[in-house]
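Following this message is one structure expressed as structure tokens.
Yeah, one chain of the complex is gone here, protein chain that is, but the others are all in their spots.
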Amino acid sequence: MSDKKKTTIVLFSGDYDKAMAAYIIANGAAAYDHEVTIFHTFWGLNAIRKDEPITLKKGFLEKMFSKMMPRGADKMGLSKMNFAGMGPQMIKHVIKKHNAMTLPQLIEMAQEQEIKLVACTMTMDLLGLQEKELLDNIEYAGVAAYLGDAEEGNVNLFI
Amino acid sequence: MSDKKKTTIVLFSGDYDKAMAAYIIANGAAAYDHEVTIFHTFWGLNAIRKDEPITLKKGFLEKMFSKMMPRGADKMGLSKMNFAGMGPQMIKHVIKKHNAMTLPQLIEMAQEQEIKLVACTMTMDLLGLQEKELLDNIEYAGVAAYLGDAEEGNVNLFI
Partner (left out) sequence: MSDKKKTTIVLFSGDYDKAMAAYIIANGAAAYDHEVTIFHTFWGLNAIRKDEPITLKKGFLEKMFSKMMPRGADKMGLSKMNFAGMGPQMIKHVIKKHNAMTLPQLIEMAQEQEIKLVACTMTMDLLGLQEKELLDNIEYAGVAAYLGDAEEGNVNLFI
């Protein structure tokens, strides 16, 4: 076990703003030399979906989930004031104006900082998501691996 | 004080999927020999409501809350893509298909694993919920008891 501080975040939410908060905290912690893990489960898996359509053999319900869920970070909605998609546009405008980072940029930075991005295999099964649909360099694990990281953690958050 | 690791979860949310996540983490932690507490507050109390109707003397507002809130884990909606109840049906179908556990089964397992299920008495008062309406073997406590558990905790989550 290393002596580094640890930050472990469960990203459950599929909202653009909540995922932004998760990735901002994660990138900050990595910059302060924490060992950081983001465990993506349920709707949080959408943040690490590839944005191109991928044709895969799926059952009916799995196909419906795939179609209804946003394909990738850039297509996610806001938790508040989504206004049928107008809210995310507003946020993206002000991000640009203030030279802040968009969610896809924050995710790219996380990968550069070697933050461990994990996809929860159990909820991938439930929602019918397959490895080919997710970004490269993702780890695949279950709740046991999450707990292994979290129980040594200094900062544990569920977002 | 025991030497066991501790996991303490505040379940605030009344969403089926969020409660599932809470109980999956809790059951996992108990399997890894953590001492686990789930503190149900606000809408999270609905997860431990009995599913049969119970006639009790209540004030008007308390009656309204009782009627409007889901009676038990099985009747809770999703945080995303609820689609007027179609979402939970889809989730329940895929749970069955993948031999995963439903929320009522996860709660039963938590009780078998001796996870401490606590109901927040202050929010029970606010929402007009009475002990007779909740499952058996629930403990009743306030924020002080929660903090006593959480401050020694390894994994503390608010869900």
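Per-chain residue numbering starts at 1, and chain names A and B are given in the order in which the chains are listed.
Quick note on the criterion: a contact is a pair of C-beta atoms (placed from the backbone, for glycine too) under 8 Å apart; a residue touches a chain by one contact, two chains touch by 3 or more.
The model shown is predicted, which means the values in this text are computed figures rather than measured ones.
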Consider the whole complex, including the chain that is not shown, and state which of B:51, B:114, B:131 or B:151 touches that chain.
B:151
Name every residue on chain A in touch with the hidden partner chain.
5, 7, 17-18, 21, 24-25, 28-29, 32, 34, 79-81, 90-91, 93-95, 97-98, 100, 154-159
So that we can see where the missing chain sits, which residues of chain B does it touch?
10, 12-14, 41-43, 59, 61-62, 64-65, 68-69, 122, 125-128, 143-144, 146-147, 150-153, 156-158
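Simple rule for what comes next: only the chains that are shown with their structure count from here on.
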Chain-centre distance (mean CA atoms) for chain A and chain B, in whole Å, is 25
